[in-house]
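Below: one structure, written as structure tokens.
Only one protein chain is missing from this complex, and each of the others stays in its spot.
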Amino acid sequence: MHMHGGIGESIKRKEDGRFLHGKGNYIDDINLPGMLHMAILRSPHAHARIRSIDTTAAAANPGVIAVVTGELMAQHKLAWMPTLSYDTQAVLATDKVRFQGQEVAAVIAETKYQAEDARDLIVVDYDILPAVIDPEGAKAAGAPVIRDDKPEKKDNHIYHWESGDQAATQAAFAKADKVVRLHTFYPRCHPAPMETCGIVADVNGVTGKATIYLTSQAPHLHRTVFALVAGLPEENLRFVSPDIGGGFGNKVPVYPGYVVATAASLLIGRPVKWIEDRTENLISTGFARDFHMTGDLALDKDGRITALRVHLDSDNGAFFADAQPTKFKAGLFHIVTGSYDIPTAHVTADGYYTNKAPGGVAYRCSFRVTEASYLIERLITNAALEIGMDQAEFRRKNFIKKEQMPYHSATGWVYDSGDYDKAMDVALEKLGYDELKKDVEARRKKGEVTGIGIASFTEVVGAGHGKDYDLLGVAMFDSAELRVHPTGKALLRMGTKSQGQGHETTFAQIVAEELGIPAADVLVEEGDTDTAPYGLGTYASRSTPVAGAATAMVSRKLRDKARKIAAHLMEAAEEDLEWERGRFYVKGSPDKGKTIQELSFAAYSTNLPEGMEAGLEGVHYYDPPNMTFPYGTYAVVVDIDKGTGQVKVRRMVAVDDCGVRINPMIVEGQIHGGLAEGYGIAFMELITFDQEGNCIGSNFMDYLLPTAWETPKFELGETVTPSPHHPLGAKGVGESPTVGSPAAYVNAVIDALSPYGVKNIDMPVTSDKVWAALRAAGVTE
Amino acid sequence: MFPAAFDYRAPASLAEAVDILRQRGDDAKVMAGGQSLIPLLKLRFSQPGLIVDIGRLPNLAGVSRQNGHLHVRALTRHVDIERSHELKGLLPILPEAAHWIADPLVRNRGTIGGSLAHADPSGDWGSVMLALDADLVAHSKAGERVIHAADFFQGPFTTALRPDEVLTEIRIPLGSGRSGGSYQKLERKIGDFATVGVAVQVELDGGKVKRAGIGMTSVGDKNLKAVQAEATLAGKEPTDEVIAEAATLAAAAAEPKSDIRGSADYKKDVVRVFVQRGLRSAVARAREEGK
Partner (left out) sequence: MNVTMKVNGVEHTADVEPRVLLVDYIRTNLRLTGTHVGCDTSSCGACTVLIDGEPVKSCTQLAVQVNGRSISTVEGLSAGAAMTPIQTGFHEEHGLQCGFCTPGMMMVGTALLETNPDPSEEDIRWAISGNICRCTGYMNIVKAIQHAAAAQRAAAQAPKPEAVTAGGGQ
């Protein structure tokens, strides 16, 4: 069956072929003539002064071309680099190491085995210093100052940030009939895509042109950063993101390894490849979360929320390297009022340095929306349990109603659209909620431990409007350039970069819808900064809201030109032409028309209207007028083994509303993936540290990812409430499932343990924690 | 991420293998499937001068019944034990334990002998052999030596094997009465080591327990045998009270450490729960067998 491939069609993916035949072109598949291999030596200590580094033996080892230290980088003013949060980060340590795993030196050799052999021979003499492993330690009197590289820095505080109305919120709490508090920790976890980060830097000393292949979710931004940092002329920099084996935000920051490899290639005059191993990926690259949050809900006697107050301490690691829009030090956390009509709110956030890897904004978080959504959905369920109201009913009582859209939230958001009751209806129907609750009661009477958890999240994506959203001063528009060839086929290039989201298919579908060229005839390219129009990349679910809009707009531009050509060819007035997907015809004479393919050829022919430029191509840079607000209701049913504390997810129902779905199959795939990641986050994923700052969770034996055996089956549902300001009505969906699901999973466990008075278990909810809660309540097998 | 350099020999016979070990045993590591050794080599936690690959030696894989014993050759792969219909009938605790080792890919290469010789305190087979009162047969240039399971495991990654010996066979007494066993493993996910593992094997005579074996994984610096718990069951009818008593004794004998998988108290309680469940299950299976 031939599908045109317009919006709403679940056409199969155009990009599958190369992956199915093992012909994907990932960074480690790239091999250039004369290419060298780099291995990085990392600090074993969380906090230590460097007394000396001896590279003699390493440099003399077979196959070694060079050994690079911070001292050498400093000579080229590259020992430090700017971060995406306007801080600085060490490229190779000079004075001190500030987290276990920090980059100290690099070996460049003929083979990777030789590079690793030589790396083992570098001798570093350290003076170990006490380590700071959390915000509490960072704030403590007498805490070591981690960033003593900044002369004026006397403490470990990074930022203070506020949103909302303190006075109004305080007043509301003063008269509240009930206050529900939750203190919770969203632990450090990691996006852990299956492919680690890497680079092949090829700086041609003769031509001055540098071709940098790297795992980048935002190649244009990285090119600009490199131009600024390394002083390399930007026109001579070509950044190419090849196929990327998963990003999830891990491949947005600029990592020291990238800078060292590029510098090495420049100095040596040969291509240099650096592919990190999994331990390096987990111990040093952009982690996620690590937020200590306290939330208070003020309620009136009818169970209506009158105010929300939140304070959070953010653990940012040794350098403030969050990849987030400049204005928002705690990302978009202030979406924390979520799906609820809360008249007043106040959020305060403080960020701290610790002796841990830098980062925090990653792992499908929508710029910290995961943290916010987790807090509010846990608070809501706890409040419901506390006042004895059903979780769903309490939510409905406080939902923003669809008549209130566009909704102005207490922290300044303008929600575009949403019908939260409808998503809840669909979810509860799918769940068979009423029957299920009776079943839960019956099982509890038999002594079983079982529960239901609900989360009704609203999140915010599509960064973003230029006035408010920038990364290092570059506004967060995005772009699409469309060229239609004389034979009616097309080439579409965007400023985004897929890491598995299916852009080669879904964006072709937008062109198919708007311009009528079948998706099969539209070739989509991303990732090469020499050819793609400037864009800010793919993360924070922004591709569909921003680049998707740009694609629709440029398609419409070309359609407008095609209309003019059609009018000319058919000797009719433009207003007398009707458009049906792929064809203009004269009103009243549907047989008399011109297909887009005929018009494409005409655009290059002698048959153009007087004065019209040849060609059928254009580019659009889209500045979104607002963010978009996907939402949904998720529900989880769990059964708990009283003897071992193990939690089994019996059912997981997920109803999402991401507006118009371009390719439903791809949307569902995204949701499955995010729900599985949410499951991992809720139950097993953890990076933690001992008192010395040793990282536990720096390999896949300690950082646990769920297999197909543990991962539950997901039952999906949908509602469709278009975004009124998006050209296609689409909102973006990639992160919704990771944003919304952890609270659903944890709420189910809390509900199951609520008969025993348990109010909170921090993630990951491991069997030993559940066991401890049960035993504390006297429940045993 | 890549091993340091080493010499490598793949002897054609067991005689050749033990000859090499006689000369270089102190600096050599014997490798069967490689599923425990190679990860250590890659992280450079182990840097032997010589690897002796016995993975393809003939006549060292397979299971046979001899003189009331089950003989399991050392290079028998986990997957072959897992899938064996014969063993599911004869000694189901073996395929049950094999099923939960590591993951399916590891089980296609890992061997029972390799796993036992590696002696990870979190290894599953060790507890099973303790519960079965197995004998482990070592071969060297000096000949054959039979080591009782209870004497075999001496500490973390330390066995009674000498550097010049190769483990060639495991001999498991099959008992005369009706038997039943079970292996339970609490793991955080497939592929993780056990948080707690418990092997139980029970032989009934009439309505009473003739012999009980209980082995425990990940709750000490080696696989542990719950000797007191076993003794309390012997000669008794396996009532709920008797089983509960044995479970309590086994938990007391466990020496777990508090770590990321849970507190020592947690692990001890899981031992208690698993011994309880395991004994009930083993007894029920033994009674079934007799019918």
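Worth a mention:
For reference, chains read A and B in written order, and residue numbers begin at 1 within each chain.
Operating definition for what follows: a residue touches a chain if its C-beta (ideal position, glycine included) is under 8 Å from a C-beta of that chain, and two chains touch if they have at least 3 such contacts.
Note that the coordinates shown come from a computational prediction; the quantities given were computed from them, not determined experimentally.
The hidden chain makes contact, of the residues A:491, A:665 or A:779, with A:665. Interface note for the absent chain: among A:16, A:393, A:434 or A:690, the touching residue is A:16. The missing chain, though absent from the display, is touched by one residue of A:110, A:277 or A:639; that residue is A:277. For the chain left out of this panel, the touching residue among B:1, B:90 or B:260 is B:1. Per the touch definition above, the residue from A:80, A:213, A:226 or A:248 contacting the chain not shown is A:248.
Residues 1-8, 10, 31, 34-35, 38-39, 41-43, 51, 53, 55, 79, 102-106, 108-109, 190-191 are the ones on chain B that touch the missing chain. Listed here are the chain A residues that touch the chain not shown: 12-13, 16-24, 26, 28-29, 113, 191-196, 243-246, 248, 277-279, 499-502, 665-666, 668-677, 699-701, 705, 707-709, 711, 713-714.
By our rule, only the chains that are shown with their structure count from here on.
If you average the Cα atoms of chain A and of chain B, the two centres end up 44 Å apart. Note for the complex: chain A touches chain B at residues 112-113, 116-117, 120, 277, 279, 643-646, 684, 686, 688, 696, 701-702, 704-707, 709-710, 766-768, 771-772, 775, 780-781.
Within the complex, the chain B residues that touch chain A are 1-2, 4-5, 44, 103, 186, 188-193, 195, 260-263, 266, 269-270, 273, 276-277.
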